[in-house]
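All protein chains but one are shown in place.
Showing chain A:
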Amino acid sequence: MRKGLSWFNVTSIALGFAFLYIPIILLVVYSFNASRLVTVWAGFSTHWYWQLFQNEQLLDAAWVTLRVAFITASVATVLGTMAAITLTRYGRFNGRMLFSGMIYAPLVMPEVITGLSLLLLFVAVNIDRGFWTITLAHITFTMCFVCVVVQSRLVTFDRSLEEAALDLGCPPLKTFLVVTLPIILPAVISGWMLAFTLSLDDLVIASFTTGPGATTLPMRIYSQVRLGVTPEINAACTLLIAIVTVVVIITSIMTKRQEMERQKAERLAAAG
């Protein structure tokens, strides 16, 4: 059998990647366009980035988005980790199936429904909509992602490590902090970063739950695009892509390194 790629494989890979990345590459390239017209190339320039940093509205929106994402990721990580621990540890409590099902439901729930139902809730309890309602909504839908990530780490966690700590005189809460948490920390950080990026680029749920004075970057971009795409928006999107890419790369490197360390340890153990 031939090991090399056949023309069919090459074509499908090329087409697949082209489909995925040409729009993004186009956007990044045009963000450096000197022309005011989005579709006409007129030479390289960083003009639009300067312009962007003088656009108060966009900068405000970016600041709101970052704050929302940071608070969301932090709270969702705490809640998601707690849920993951409960689901993996307390094997057979009444309603476990229901509880885990309910944790995962938002993963597959259409965003429109999540957004709408949260809006109805906020209206029903009469909260002023704005920054905090967006944050609450984001915590709700990102928590389950954190839970999934942390849970997948916890299933392979050796419980006798915790028992050993207890046995050596360490009380349960301290055991969690000095033994369990350091060992599952890479998964917890991955969860945090996932929640951060999800919150960063959410448009639908934020649109439903926002109020006056709280506009996130995706919302601002979307509303501006409706009036016509400006190269400024391209620049903003490029920056957003850069942030998300960096976060994703850090997360995957961490996961990869953890995996490699585990394999190395296993090889060493097998060797002697």
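Points to keep in mind about this one:
Everything below uses one rule, namely that contacts are C-beta pairs under 8 Å (C-beta built on N, C-alpha and C of every residue); 3 or more make two chains touch, one makes a residue touch a chain; residues count from 1.
The criterion applied here is as follows: contacts and distances are computed from a predicted model.
For the omitted chain of this complex, the UniProt record lists the protein as "Spermidine/putrescine import ATP-binding protein PotA", which is one of "Spermidine/putrescine import ATP-binding protein PotA", "Aspartyl/glutamyl-tRNA(Asn/Gln) amidotransferase subunit B", "Electron transfer flavoprotein subunit beta/FixA family protein" or "histidine kinase". Within the full complex, the residue among A:6, A:94, A:126 or A:160 touching the omitted chain is A:160.
For the chain left out of this panel, the touching residue among A:27, A:170 or A:244 is A:170.
In the full complex, chain A touches the omitted chain through residues 158, 160-161, 163-172, 179, 182-183, 261, 264-265, 268-269, 271-272.
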